[in-house]
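Dropping a structure here in structure tokens format, bear with me for questions.
Only one protein chain is missing; all other protein chains are in place.
Naming follows writing order (A and B), and every chain is counted from residue 1.
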Amino acid sequence: MSQPVTESAVQAVIAAPRPSLFRERLADFFSSKRAVIGFTLLLLLAFGSVFAHWLTPQNPYDLMQLDILDSRLAPGSANGAGTYNYWLGTDGQGRDLLSAILYGLRISLTVGVGSAIIASVVGTVLGVLSAYAGGRVDSFIMRTVDLMLSFPSILIAMMILAYLGKGIGNVILTLVILEWAYYARTARGQALAERQKEYVEAAKSLNIPQWRIMLRHILPNCLPPLIVIGTLQVARAITLEATMSFLGLGVPVTEPSLGLLIANGYQYMLSGQYWISLFPGVALLVTIVALNLVGDRLREIFNPRRQR
Amino acid sequence: MSTTPLLQVRDLRTHFMTRAGQVPAVDGVSLQLESGRILGLVGESGSGKSVTGFSIMGLVDEPGRIVGGQILFKGQDLLHLPQQQLRRLRGNRISMIFQDPMMTLNPVLRVDTQMIETLRAHEKISRKDAWEQSRDMLGLMGIPSPEARLSAYPHQLSGGMRQRVAIAIALLLRPDLIIADEPTTALDVTIQSQILSEIQKLSARYGTALIWITHDLSVVAGLADDLHVMYAGKIVEAGTVDQVLDNPQHPYTQGLIQSLPANNVRGQPLRQIAGMTPNLLSLPAGCAFASRCPRRTAVCDTMPELDELAAGHRVRCYHPGAVPEMEVAL
Partner (left out) sequence: MTDAIKVPLMRVSHVSKTFGHVSDGILDPWLQKLRLTRPSALTRAVDDVSLDIAKGEVVGLVGESGCGKSTLGRMVAGIMEPTAGQVLVNGQDLKTLPRHEAEAARLKIQMIFQDPYASLNPRMRVRDIVGESPRLHNMVSARGLDQYVSEQLERAGLSASLRNRFPHQFSGGQRQRIGIARALAVAPDMLVCDEAVAALDVSIQAQILNLFMQLRAQLGLTYLFISHDLGVVEHLSDRVVIMYLGRIVEQAPVAEIFSKPNHPYTQALLAEIPKMRDRKKVFSIIKGEIPSPLNPPAGCHFHPRCPHAMPRCRAEVPLLKAVAGGHLSACHLNDQT
């Protein structure tokens, strides 16, 4: 009920010049404590993973640096040479867990963000094309989307990875194949709505070529929900990659991601060496939660019906 | 024969607390309505006319708030009434009609369900009697084959028909007062005429008082007894329809009347009001219309009061008077 009341009263306010939309949205985003927390966490995690080399005493992927005698040490113990402490303990191969987590985060974030970016580009272009072209092209693309979305993702991921073999590249490819469909469907919905709007008719009347209308006019206006999906898809991709690694597909054994670390430590859970699975697990959890907090806030600020 | 007017609004203030600042959408509005009279409330966007209507109905939600004034309905102050009593009044003694009939109608319920529910919410009658009353009211609204319409869903009806159903619902309980917020603005001329005709007849028949909120002077000219013109949250001119339209005193009223194409010479540039609609966030301390007014002087930097010029004809202006020279700036 208050929607029309608020609008009619605030109409005249719009005549005043306002800051750019981007800055307004930015201010809006950070006005929520949860969003700030989520964003800060992500920033810290990203920082940690990018600068892992300088932050960690050990490169866990360099087999030369590992000392098998140091395996399964409790958190806080010193290493064999006494040069540094394993603050979070070591795993079954003698890797310092703190180092392994940071390096593993790097893989998880690369895979998550990388696949999200590629999938979003592919999916969005296909979705907008589908909406603009209509007819058979639209039917074909959308039925493919339906197909992709009707299979359980883990199943398909397992099949593809079993065929392709291990490696980060293969993991990203698999995730892209799984994810593009979400973007395509959402982009198509948005594009269909935008296509009806009068500024598109105006562009046609001004003889602006079709491809340019699609890319320069319709596409930018479809972005808000896609940004939201993108953020949440990163979380989903990371989880999926962790699952694959846990199952033994995905990243190679010598360069473990968080998922593989958790998998490796699983066998030691019952014998009391909880830290080998727990700490990577917590790291994974924090990452996903941070991404979700940010994604939720983005969804809120891009919601046109929201009361401000 | 009661001498207390049906509705008395005294110095109503409804403000909106937005992030950008406080918007004084309604800023000191007073009006009075006798039983059976029709009041036209005229203004453009941002004038506060709709918010006034919503305030009287008690439909203003956050971030809006009624921050001052009194709304006396039959002597009772609506602003200090407990929720339960308000609910008994709303829909029953005071009804509202909106520009979009879908604000009244629930799209997933049939018309008869909605009408019967409305009746039974306020009166103890049987479903059958309620159905018959609903059918009769639809007939009075000029709807052919009302029985068929009763079993329809809103989306099966045309825009004009929907609005008629919404108005029928508003009239079902024979309210004392109806507040109509631009109900015919979105309708075609021929349909608008029919609806205006029905409302006129029914309000005469039941003695219903009507507040007709609109931006369209021509519509209100044929319908109303009294006319109030609003600008930037305040009433700037008030009087009977004849007084305000035949002898407008406020430059804004004059500007509005003069800018109507019908009041201009064919082929000549239309007389227009210079400037833009006011920004409610940064209103000047004095008269809000001053920046657009050709009669402005230094005294206009203080807020003029609503003064009575002739019996019942009030104007908020330091320089009221007959037709000024309006700019034809382009």
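Here is the rule we go by: a contact is a pair of C-beta atoms (placed from the backbone, for glycine too) under 8 Å apart; a residue touches a chain by one contact, two chains touch by 3 or more.
Note that this is a predicted model, so its numbers are computed, not measured.
From the options A:Leu164, A:Ile208 or A:Val289, the residue with contact to the unseen chain in the full assembly is A:Ile208. Only one of the listed residues, B:Gly75, B:Gly207 or B:Gly222, touches the absent chain: B:Gly222. Residue A:Tyr199 is the one among A:Phe47, A:Tyr84 or A:Tyr199 that touches the chain not shown. Of the listed positions B:Asp11, B:Asp136 or B:Asp242, the one in contact with the omitted chain in the full complex is B:Asp242.
Within the complete assembly, A:Ser139 is the residue of A:Thr40, A:Ser139 or A:Thr254 that touches the hidden chain.
Interface residues of subunit B facing the missing partner chain: 44-45, 142, 158-161, 188-194, 196-197, 200, 215-219, 221-223, 241-242, 245, 255-257, 259-264, 266-267, 269-273, 276-277, 328, 330.
Touching residues on subunit A toward the chain that is not drawn are 14-15, 17-18, 20-21, 135, 139, 197-199, 201-209, 212, 217, 220-221.
Note that in this section only the chains that are shown with their structure count from here on.
Rounded to a whole number, the gap between the C-alpha centres of subunit A and subunit B is 52 angstrom.
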